[in-house]
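A single protein chain has been omitted; all remaining protein chains appear in their positions.
Take a look at chain A:
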Amino acid sequence: ARRRKSAARGPEDCIPSPPGYAAIPIKFSEKQQASHYLYVRAHGVRQGTKSTWPQKRTLFVLNVPPYCTEESLSRLLSSCGLVQSVELQEKPDLAESPKESRSKFFHPKPVPGFQVAYVVFQKPSGVSAALALKGPLLVSTESHPVKSGIHKWISDYADSVPDPEALRVEVDTFMEAYDQKIAEEEAKAKEEEGVPDEEGWVKVTRRGRRPVLPRTEAASLRVLERERRKRARKELLNFYAWQHRESKMEHLAQLRKKFEEDKQRIELLRAQRKFRPY
């Protein structure tokens, strides 16, 4: 009931927010009664830590609801000043996410949950304006509707139907680049062959149809195993009296161990009343 009252009091009252953050109520549309809260703060890092986000111009936003897209966040905050970029991420992360465009064929977008956002304004004044924002912000309005539910799923499905030509083009360009890279590496390796490094070591590689033993863990384990077996074959078993005695003792120890195990098992079954036949 207290919750309801605080919501009814409206945004004029101070909404509790963690120290250093400002809270901005956000709703999907006007129809909703209760709202989520964006917790915003000017992006800043401790001395010595690196961050790719521009200091002072970046707004750090927590608790962005799943239906809020980068575009709608940019639109909602544009009232505070021109927005340069909006980046939604799953977790707070100091570094900017890799800018290279990830292929939509090979890395499909995950389903969004609650996210964090880094909003970069053109000017530092945008950040301070955003911190004073009262809200409530509306994600979906008449002029800018945001799709959800059935609408969204149908359009997602339409988007997911692939364009084979685009895929082919992407694969071809990637493979061309890849082949080129491999060729370059090989050329470089050939160049280096026979050339001593600064300490004077020369790297020798055998090329040809029958490669030498590969340098893998599995291969080295195989070799060790073979050695062990070879040694074991030479050993005599149960030959000397002490060997006899020891193997007998070993058998007894096994039996004892088994007995202990069984006893423990029985104990457990008894505790579970597993010996009541009916």
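Throughout what follows, a residue touches a chain if its C-beta (ideal position, glycine included) is under 8 Å from a C-beta of that chain, and two chains touch if they have at least 3 such contacts; residues count from 1.
The rule is simple: contacts and distances are computed from a predicted model.
Per its UniProt record, the hidden chain corresponds to "Nucleolar protein 6" from the list "Acyl-CoA N-acyltransferase (NAT) superfamily protein", "Rho guanine nucleotide exchange factor 37", "Very-long-chain (3R)-3-hydroxyacyl-CoA dehydratase" or "Nucleolar protein 6".
Mapped onto chain A, contacts with the missing chain fall at residues 1-4, 7, 16-19, 23, 28-29, 32-37, 39, 62-63, 65-67, 91-92, 103, 105-106, 110-114, 116, 148-151, 153-154, 156-158, 161-164, 167-168, 171, 174-175, 178, 182, 214-218, 220, 249, 252-253, 255-278.
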